Structure formats: C-alpha cells, structure tokens
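Questions regarding the structure given below will be posed in turn.
Heads up, one of the protein chains got dropped from this complex, but the rest are sitting where they should.
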Amino acid sequence: MTSSRLPAPFGFRLDRGRTVSFEFNNRRMTGYAGDTLASALLANGVQLVGRSFKLHRPRGFYSCGVEDPSGLVDVGTGATRTPNQRATMIELAEGLRAASVNCWPTVEFDLGSVTGMLSALLPAGFYYKTFKWPNWHLFEPMIRRMAGLGRAAGVADPDRYEEVAAVADVLVVGGGIAGLSAAVSAAQSGAHTLLLAGGAFLGGALSWRTDADIDALVAAARLAGVRILTRTMAFGVYDHGLVCARESLPPGSTRTAALQGDGANGGGRGVLRERLWKIRARHIVAAAGAFERPMLFPDNDRPGVMLAGAADKYAQAFGVACGRHVVIAANSDSAYGVAESLRGAGMNIVALVDRRARADIGVDGTSFRTLDRAGITKVDGSASVRGCTVVSVGAAGRPETFYCDAILSAGGYAPAVHLHSQAGGKLRWLEDAAMFVPDGHAPGLVSVGACAGIFDREAAAEHAAQVGRALANELVPPVATPQGAGRSLASTRLPGVTGKQFVDLQNDVAVDDVGLAARENYRSVEHLKRYTTTGMGTDQGKTSNVNALVLMGDFTGRQPAEVGTTKFRPPFAPVTLGLMAGRRVGALYRPLKSLPAERWHQAHGALFEQFGSWYRPAAYPLKGETLAVAAQREARAVRASVGVLDGSPLGKLEVFGPDAAEFLDLMYVGTMSTLRIGQARYGVLLNENGIVVDDGIVARMSEAQYWINTTSAGVERTTAAFEEWLQCEYTNLRVVVTPVTSRWGNVTVAGPKAWHWLSAIGFEAAFGPVSMKHMTLRTGALEGVPLRVLRASFSGELGYEVNLPADHVHWLLERLWARAPEFAAVPYGIEALEILRTEKGYIHIGTDTDGTTLPGDIGFARALDKKKANFVGRRSLLRPAACDPERLQLVALASGSATTPLPVGAQIAAGSPPARSQGYVTSSYMSPSLGTPVALGLLARGAERLGERVRVHHLGTTLEAVVVKAPFIDPAGEHLDGERLDG
Amino acid sequence: MMRIPCICCGPRDENEFVCGGTSHIQRPALDADDEAWGGYLFFRDNPKGVHLERWRHVQGCGRWFNLARSTVTHEVLTVYAMTEPPPTELPP
Partner (left out) sequence: MKYSAWSLLRGALSGHRHWDPAWADVTRRSSYDVIIIGGGGHGLAAAYYLAKNHGVTNVAVLERGWIGGGNTGRNTTIVRSNYLFPESARLYDFSLKLYEGLSRELNFNIMLSQRALVMLAHSRHDLDSMSRWANAMRMNGIAAELVTAAEVGAMAPALDLSPNARLPVLGGFVQRRAGTARHDAVAWGYARAASALGVHIIQNCEVRGFIVESGKVAGVDTSLGPIRADRVGIAAAGHSSVLAKLAGFRLPVTSYALQAMVSEPIKPILDTVVLSPGTGAYVSQSDKGEIVMGAMLDLFPSYAQRGSFAVKQAIIASVLALFPSFSRLQLLRQWAGIVDVVHDSSPIIGPTPVPGLYINCGWGTGGFKAIPVGGWTLAHVLATGKSHALAEPFQLQRFIDGRLIDEAAASGIAH
C-alpha cells in the first residue's frame, strides 16, 4: 500500500529523525516518534482496522481521539495483553504489537461478516423476538462467541497502579485556550490552581498546529504557578467536589519493556502504568471542548469515512493524508476551514456537499466546488471508499457521482457536557447551532470554551479569564454566552434515501433501528438506548448520542430538548479496572493480620491458614503429617500432658471508670457487677434483636477496672458497640473503653502439666492452682515483664492464659520451648483447639450459632429475671418468636458410626429430603482422647430430646446419631486443676 | 465520595467514617409493648430529603456526632454533637 505521509512542515508533532518499528496483525511497519498508532497505520496506508460488533462490517479510523468507535485494537501479548485500546490514543513506541479485534481469521477476511449479509434479519432487538424455542441455551453459546471485542490477558497483571490525592482552589479540566485562560487568570488572582489536560499536548483543539496564543498562555500559566498535568484525563465528578482523573504515564524505556513483555512472568516486576488522581477542588472549571457530530447518509460507516476535523488533525499534527480526493459532507461552517486546510496540504477537495440551505451557510467564496441543500445518497466501496453519489434537494434532484477515496463528515458540534451533567447541571438545546449546552452553572462547576458553546477563540479566552478571576475571588462567575458555531441543522439525513445510515458505528445501530424503536414504543431516550444499544459501545456514544436522540425526536414529533439526553455518569471514558483498585491488590487487599511472634511459629513448622482476618497456625504438622493427623496428635497431647497456643488474636478490652460495673451489666446477659476483684466470669453479648453476637471472659482487676476478652473475630464489632452505647445512649456513664488486642499478646498453656511447665520457667507460686483458683485473674511479672494471668480453660484442662506485652510473646515462647521436652509439651493450633472445646461442648460463636441464635437456645437464659439491668437485647427475648417451642437448641451428638464423624452442615430430619429440617450439625471432630467422633448441633426442642436417635442427611446419604449430654469428656470437671505438683 | 465534617477533626473523606443510621431514637424501657420495641428496632422514616443521622469517625478520633444531610443530593447541611437536640431551622 502506498504511504500517505505528507512532507514537513506538516506533521509538526513528529520527530522524523526517529523511526519507530511496530507490528500490526503480525506485519512489521514503521512510523515516527510522535505518531499515534492510528496515524502510523494511516501513514502506512492501512484503512481497514477492525470489524463492527454486530454485523462485522469493515471499520477504519473515524476520528483522531477518545471518541473513536471503530479503531479498537488489542495491544501487547501475554500478561500485558490489553484489550480494546483506542489506536487513536496510543503513543507509538518501539516494539508495539497490536492486533485487530472481533474478526477471524483476519480483519480482511472475516467469517463473521456473514452476519452482515443477514442484517435485514437482525434489526435492533431481534434477539427478543426469537431464540425462544426450544430455549435460549441452544443459541446462547454461539451468540456469546460472536460477542465481545478484544481478548483479555488470561493471566495476572504485572503492572502497578497508584493513587494520589490533591487539593486545589480551582481545578481546570482541559488544556485548550479556554482552560488555559481560566487557569492563568485564576492563578494570577491568587488561587492555587491545577490544570488537567487529557492529551500529551496543551492547546486542546488548537494543539494540532503550532499556535502562538497557546504558547503564550502556557508560559503565563507556568509563570503564575499553575500546576499542569498532561496525559491526565478527568473521568468523573463525584460528591462534594471530588474529581477523579487517570494519568497515563508516558512511554519510556520501562514502558517499552512492558509492551514487549510476553516472556515468562510478563517481563518481570512490571511498571507503574497509570496513576489515579483524587482531587478536591473548591471550584471546578470544565473546559472539555466539543466533539464533532457525524453526518447521516447511507454506508456512512465505510473505512475512509472520517470526521472532518480529524482529517485535518491527521494532516497538521501527524503529516498524514487520509485521502487524495476528498468529498466533505457538511452541516457546519467548520467544514470550510477544514477544506481549505486540506487543500493547502495538497489534497484535492472534490466537492463540499452542504446539507444546509445557502442562507444558513456562513462562509462565502471557496476555491472548490460546493453544493447546498445536498447530501450523499450512496457510497461506493466496502473495505474502503471509492466514490459517492450526491443529490441536491433544491435543484432538479439529479444525482451526481464523484470519485473520491475519503469522505469527511462535518455535522456540527456536540459540546462535551459530561462533567457539567455529572455535577448535576442542566442542559438546554440551542436551535441555531443544534447542540446541547449547559443551562447555567452546575453546583460547584463552571463551563468555559467549546463545552459551554463558545466556539470563537477570543470570546472563549475572554470569558474563561473572567471565570478564573471570579472564582479566585469567590465571586459568582459569568455564565457563558454560546457563539461562534454558526448554524447547523438538527437532522442531517436526506429524506427518502435507502440503505443503512449508521448512527452508532460500533454497535451497528442505523436510522431504521431508531425508527423501529419509535414504532415499538421504546420512545424514552433511555429505552431507545437500551433497546437499540446505541451509545452502549466503548465510545459511550460520543459521536452518536445526539444524532440518535434527534432522530427519535423526528420519528415521534418531538424537539431534541423534549427527548432529552440519557443520564451522564462517570467514567467519561473507560478506565482501567486495575487503576480503580490501585494498591489494594494481592496481599494488600484487606490485609491479613499477623501474629506478633509469627516467625517463631514459622520456625516450628506451623501450617498457617486464614481465620477471619488473621493468619495463624491451624496446626504444626510433623514430617509426613496431614493437618488432620497433626491436630489429632496435638489435641491428644494437650489432654495427656500440656500444649501451648498463641492466643494473641483473642479480643482484649480494658473497661475502666466509676460506672464500669453498671455499664457491663447493661452490655452482658450475665451480671458482671457482682464479680469480686480478681474473679472472672464467662459472658455472652447480644445485639438489640436478642441475637448472640459475641462471648468471652470478663475479669475484674479492681473496683473500676475490668479486663474483657471477646472472640478474635468479634472484638472490633464489640468495641464499637460499647462505644456506641456510651457515646449515644448512656452518655452519663463515666466509662472509658480501650481496645488493647494488639498491645497484649496471649500465650495459652493448657494441660495437666500446665502449671509444672510454667513453674519450671519461673512463674511465681502465687500463680499455682492451689493459690489461684479457676476463673481468676492475677497480675505479676516474669523477669520484669508484666503479666496478666487468667486461669481459664477452653479445653477443659488446667488452663493459663498468659497476657503480656505483644513484643514479648516470642521471648516467652522461647523460654517455654527450652523446657518443653521435659513435659512432652507441644505447640497446638486452632484445629486442635476446636477438637478440645468440642469435646467439652463449648460453643464457638458463628459456628455453633448463627444470625438467629438467642441465648436461651444455647442454654444461657437461666435466672435472667433475677437481673435488674435492661441489658442489650433483653426486651427482644420477651417477643413471641423468642418463646417459640420449636426453636433450635444446642445439643451434643454422638455419631452412629464409631469411626466416621458426622459431616458439619448435615441436616437433621425424620425423613430423607425433601423434608422439614429440624436442625443441623455445627461442629464435628474425631476425638483422639475418646477414640470416637464428637459433635455439636442445633436441634429443634433439643433440650427435651436427650437420648433420642436422629437421622442426619448429607448430600444424598443418611447417617445415624444420638442426642447425648455434653461434655463428652470429664463431666465432673476434675481436670481443671491439673496434675498436682510434687515436692 | 463525600466529605464528612467530623465534629472533632473537620472535613475528612467518607471512607474514614461509619454511618449509624437515624438520630434521636430513644431506647424504650423494658416494659414497652412489642409494637414500640419493633418500632425502635426496625421502623424508620427513611426520608427522601434531609435526614438527621449519626456518623462515627472510626478511622480517626472515634467520635460519634450528628449530621443533617440530604439523602438526595448528599449535601451536608449541618453537624452537631450527639447530645444536642435536633436543629430547629433547616432548609427543606
């Protein structure tokens, strides 16, 4: 193919001294530094870039920017494969590899184009009318394979994204003449000003040529201290003046490496690819410019049909001619400037076909052929434009055929009112210029320049400067007066033409589809969008929304303002998912909490698992042991001799104050005010609905100080609940609640030899089981390290919970471990703990209870009437539901099999499913000490059914079980004091 | 993402806070009937408009305070202490 490169001075953004090679569909090509992928492909004569979504019609570049509906490619391979990139936005870099999407086997010969031939059968919404018999499943796989554009990478993203916050007095979105003017005057008036430009160059619509005014403004901005970010696209305005923007980091050596990276691990550590800016501004100035509106004529989607302004940009900035013989279809004075400009670049303007009447055309005397009240009725060529036929409405109406290889479309402008609308601003329709413009200011946001309807550069600069100055001085800025766009018709199509006139090029929505939607009563602009899918492609309708709603107005006798626009929502243009997640990936996604002595556990062979938000040992398997076998060994060892468990995640609170006792009586089901100093009691916490939400031991350290344990999963919730009651309801109580879970570590030593072991490493005799009773707390020290020792037992054996400063847990474990062999001591993990507590019939909140369990269900509602305090949840226990005799109650279950534990979650019912469930198995383990399975469950009327045989159902099998009395081990509690210390 | 004016720390991003729902709900006494208790637990005005609600600055000072905020525009109208009564004058 012939190159369509223009000589210098055209292509002022290029560095013709630096050739860049790249691949497109596996063909090697070259361009220059400064090219985009689109300009380089056009320069190489590549017009056919992809295929449309539904009909697989050939597609080429339609524009020069983010609004392009057609020029989509997949970039990169392997882990850095990035689908659906806009070639118009990709800065060419060495080694770039890009491929067409939505075509197979090649874009030139695409089997999917068969659907294009069936287009008459495939109007908008055709799938709602058929595919019902036999059912959708027969057709869906084929439809799904044909759907979608690019292909995802399939492996994890090696690149990184970060998030930055910024504040400003004035935030200007857009670096064109209006944006720069506003920023300069705001900064010169003393405002801390930040300006975001979406592209790499400042100047906006004027950045495609050198422009002295722009250069001067940029210099003034820098001098005035405006902070300027380029390649930073603002994509959303959110609550309270938050603007979010995506900064694309410029191509450089690291980025090039990433683009090449398709080797192992995607090329290594990856690069910082994009940055998310979260900006809070007192005032936002939208200077986002305007998009060009396309003309509607048959086959206006062929490669070679392009927006007029885009063709000019390609010529000026990239030195690329989009064609040699150009026909321009026009509905706007801007077409004439483009025509002159392209003529100056050596292109032949075959004809300018203006849809408007002479009276509406604001340009006189051209050096090329112009027709008025005329339009295109036919386009020749399929994969490229080869000519067109034009009809003039006024004259005899005889068609005229032109040879051309490019058709430019200049339908007028559509101001980019997205940010204004997102901020809650209203719109109004301008009859003359046929465009929506902001109707006044939006809350916190002012529009300037083309996005406010000002297309005259002097007027835009002047108004913007006034706005900048006003905002900096906290005055109300003037509203823009739209001007300079000339007159354009709302509707650009010729009456009576046949053939497909495309409105949305990506989703193949044509004028007839809009007519169909109107006929079938999908007349709301929102129904139009959803029914025809216009505007739902990756371009989000930037070049199609206005045409679509104008058409709907035509078909239903409504003005564009009556039809209205669909709701503008962020993002303004699609944004990388990884950018939104930022650093919250991998280990930083809801980071797990680690034990203070994690290294000790790692060194001793711990098998770590996630328990809630903690990463802690499930067991310490010896060589060759599975988790289950290790847990059995550990649990047996605890009952036989002694074990040590790192209980540091256990929730810990200090509750202090003259009213602490009264407060705790209001929080707990039981009574804590009667605790003597040094005494501890198990407590259950409810929510106001009466549901059991947490449990733990409460110990009294002094008259006014309590030491509270909660579950490790519930501590944050319980602490928050205590604070809420104190700050919001019981505001007169003098209580301070201090969470100390991470300050105090917990080393739990349990087993008959527990005291022997602690004594051997130096614990004072005062902690011994003779002097210190079960369920008491005593403070002390070991080698100067402060201790709070609680004699309590979740295992049923002699148990010591040694609380000490968290950074000393490692030290204490080492001390203990040095004397471990003498006592046959083992470290034990959560799995063994669960076995031990199940053997004793102790519950685990959230396992043996759920969001419906009341204290009475777990045997905890006795003697409540003796307590005076109106504790949390108490009133709920008096409701009818709480007294329902069929409630599920905690039971202990013996398995019918001596060797097979009951499956957790298995349902208890008289008959096989389907049947009314009477409950389910909640905890179940093999007991190493008993040699038989032990289990807990919830069973309707469980308390009355002791001794009953029940049937347990699990995934199609049925097992037997018996309701027995808990605990399974040591019912008299004789193990609690441990083995007597000799001597 | 809103800016919530913490009564202690000043305006901070919304994700530093937890919303506790409607303000000024009195906890009934133990002898309240089932209707009153259910009303307290569950029934709410849920206004489309100005809402008096409780917020807590969990990733900060930990204080609970009251806000008058529009549930339609998310505009924050005023902030006042947990123990203060509802403001008497508010825009509609």
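The first chain written gets the first letter, and so on, giving A and B; residue counts start at 1 in each chain.
Here is the rule we go by: a residue touches a chain if its C-beta (ideal position, glycine included) is under 8 Å from a C-beta of that chain, and two chains touch if they have at least 3 such contacts.
Owing to the predicted nature of the structure, the values given are computational and were not obtained by experimental measurement.
S.K.: Considering the complete complex, identify which of A:111, A:152, A:357 or A:765 is in touch with the unshown chain.
M.R.: A:152
S.K.: For the chain left out of this view, which of A:475, A:881 or A:930 touches it?
M.R.: Reading the full complex, the residue touching the unseen chain is A:881.
S.K.: Thinking of the whole complex, not just what is shown, which of A:19, A:610 or A:900 touches the missing chain?
M.R.: A:610
S.K.: Who touches the missing chain here, A:108, A:432, A:458 or A:526?
M.R.: Answer from the full complex: A:526 touches the omitted chain.
S.K.: Determine and list the chain A residues touching the chain excluded from the picture.
M.R.: Contact residues on chain A toward the absent chain are 53, 80-84, 120-121, 123, 126-133, 135-137, 140, 143-145, 147-157, 159, 236, 238-239, 242, 244, 278, 512, 516, 519-522, 524, 526-527, 530-531, 533, 536, 538, 540, 569-571, 574-578, 580-582, 584-587, 589-590, 609-611, 689-690, 847, 850-852, 876, 879-882, 884, 903-907, 909, 913-917, 920, 953-956.
S.K.: Where does chain B touch the missing chain, residue by residue?
M.R.: These residues of chain B touch the chain that is not shown: 1-2, 13-15, 18-19, 21, 34-35, 37-39, 41-48, 51, 53, 71-74.
As a convention for this text, only the chains that are shown with their structure count from here on.
S.K.: Cα centroid separation between chain A and chain B, in whole Å?
M.R.: The computed centroid separation for chain A versus chain B comes out at 27 Å.
S.K.: Using the touch rule from the top, collect the residues of chain B that touch chain A in their complex.
M.R.: Its residues touching chain A are 1-3, 14, 18, 20, 27-30, 32, 34, 37, 40-41, 54, 56, 58, 62-64, 73-74, 76, 82-83.
S.K.: Can you check the complex and tell me which residues of chain A touch chain B?
M.R.: Residues in contact with chain B: 238-242, 278, 280, 424, 688-689, 720, 723-724, 727-729, 731, 870, 874-876, 879-880.
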